[in-house]
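Next up is a structure, given as structure tokens.
For this depiction, one protein chain was excluded, whereas all remaining protein chains were kept in their positions.
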């Protein structure tokens, strides 16, 4: 079964994230970072954003998460304003750095989003433990952030973003600081988690193979000002393993995205 | 150009390069063997100091009234005072009087410091106006303040507590303000990402950060507060308290030097012990409050 044949995923019963006419300017003298950007992400999709540094892909993600607001245009998440979606806890964000609180154990870091939500302590513990098991860190629950590796810390961050079961997950180069071996393994895990939970994922990355391996669609961004360059649909099999990266289809897709990237950001 | 062939600076003897050779961080090797060596080193330094003391006395020919023998000073701790008490008991009794005022003062210094720290960090208009005054309070000549305060309030614990508060509150202000200001924006955004209300930032991020910084600054707070309490005893009129005893001992120093050395030693040791005790207590309380076994290191103040 390929993804294009899955009606639920590509045609999109509904739109999860929608950017229309989004302009974002931080410093008027430097011009807009994003200029008139339109993008729709369907429910249950895994969309990667690739582009050169400074093309505004992180800003795009932060707009979706309502960590910053657009200068012009509208960002809708689940049909509502992004701010409302954030308040409703529809969005989970995995940041570039794990951002764990040093004085909390791994378990209590994962519990953090559940505190003051009416969940009892036992319930919080149970849900956090279940999430830690999902990312394979049940054994490290009692450890403190300074006692675990970078890869483990980022997995804790993923567990923390998923623990309140948001429908949409935003990932901003979550594994950028990790070594390639750890990175490949975590990519596989994230892809697995997505396949099992059916969440919508918006994923920012520098790495073309990573984007291709993970996604249903890859959005190649233009630079100066940032806007959508090209959207590359992928027709790789849904069940992806480490072997997927050795198939001709995979190479073909990577080449297509690379060519598009080269076309959209000028000479490297 | 000479090539330095000695051991590379950042490489430890086992050849492992470490990012940050700060002790206390995880990855410190052989803590137990180090512990023994450090203890031996401390004893060696103390012995060397005592030896220098005796050597100076011998070489410079200082008589007992300027520098008594180490053993004479030690022996005097167990001598009887004119009132029949054992000297060390008498000194510890007086130390207790000062310590009481100092402990109350440390509590007040923490309360005032934390309050002002919150104000400076959280109030955008009041904070910047208050900060220069607070910074200048570090320049408060404490000795100059003690006599007027004692005249104003009379000798006793009130003056001592106020002096201790004045002397000790500033590092607490800085610690709290720094803790709150230096909460990473990324952590605030993390709370935003799951729709936590703004006040959660205070309880989840700012308060713990302020708490860790304060427990790093507590030694400075306690040391200065104890000094403040001691200073309040210096102006005339005070009888009890360890500083009053030191002052009295200086009066008849030429006649008998040992009491002053003993009293000074008790002030010094008492101050150090109090500081470490309070520091351990506060750190324990902070760990309890944060429900953690790992208290992150704070910055020096």
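Per-chain residue numbering starts at 1, and chain names A and B are given in the order in which the chains are listed.
Criterion: a contact is a pair of C-beta atoms (placed from the backbone, for glycine too) under 8 Å apart; a residue touches a chain by one contact, two chains touch by 3 or more.
Methods note: contacts and distances are computed from a predicted model.
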| item | value |
| --- | --- |
| Per UniProt record, name of the chain withheld from view ["RNA polymerase sigma factor", "2-oxoacid:acceptor oxidoreductase family protein", "PmbA protein" or "ABC transporter permease subunit"] | "ABC transporter permease subunit" |
| Among B:145, B:159, B:211 or B:282, the residue in touch with the chain that has been omitted | B:145 |
| Identified contact with the non-displayed chain, of B:110, B:177, B:227 or B:282 | B:227 |
| Contact residue for the chain not shown (choose from B:62, B:86 or B:111) | B:62 |
| Where the missing chain touches subunit B, by residue | 1-4, 8-10, 12, 17, 19-23, 34, 37-38, 41-42, 45, 62, 65-67, 124-133, 135-136, 138-145, 147-148, 151-152, 185, 188-189, 192, 219-220, 222-223, 226-227, 230-231, 234-236, 243, 246, 249-250, 253, 257, 260-261, 264-265, 267-268, 271-272, 275-276, 300-301 |
| Positions on subunit A where the hidden chain makes contact | 25-26, 67-72 |
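Convention: only the chains that are shown with their structure count from here on.
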| item | value |
| --- | --- |
| In the complex with subunit B, residue positions of subunit A that touch it | 65-67, 86-89, 91-93, 95, 97, 99, 101-105, 108, 112-113, 115-116, 144, 146-147, 161, 164, 166 |
| Residues of subunit B defined as touching subunit A within the complex | 25-26, 184, 186-187, 189-190, 192-196, 200, 204-205, 208, 212, 290-296 |
